[in-house]
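Every protein chain of the complex appears in place save one, which is left out.
Then we have subunit A:
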Amino acid sequence: MEKLHFNFDTTDAIKKPVHVGVVASGDLEVIFRPTDKQTEINIVTGSDGFHDVWENVLTRFFDRYPVKANIEINDFGSTPGVVNLRLTQALEALKDEK
């Protein structure tokens, strides 16, 4: 098990928390919470040694969608494709609330 931490400079604040994904092999759960600070991401993953892969996926995502949130991720061996899709799903859930 490994804990990872990332920060991103972002602009678009969120108003409500959202929770997507499931606790299952090859999947992850993602929780976005409103914050006054910059975007902070805390990841707990069962797969060690993937810091750079996470950084790539997250950088690409937040470059495109500068969502300001406190983000918690619990990962159970998901692929980068699944991570990206779950982040997109969280974004959709945020839009639905507006």
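Keep this in mind: a contact is a pair of C-beta atoms (placed from the backbone, for glycine too) under 8 Å apart; a residue touches a chain by one contact, two chains touch by 3 or more; residues count from 1.
Assume contacts and distances are computed from a predicted model.
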item: Among "Aldehyde dehydrogenase family protein", "Phosphoribosyl-dephospho-CoA transferase", "Iron complex transport system ATP-binding protein" or "Spore germination protein KA", the UniProt name of the subunit that does not appear here; value: "Phosphoribosyl-dephospho-CoA transferase"
item: Those residues of subunit A which, in the complete complex, touch the missing chain; value: 21-27, 46-50, 76-77, 81-82, 85-86, 88-89, 92-93, 96
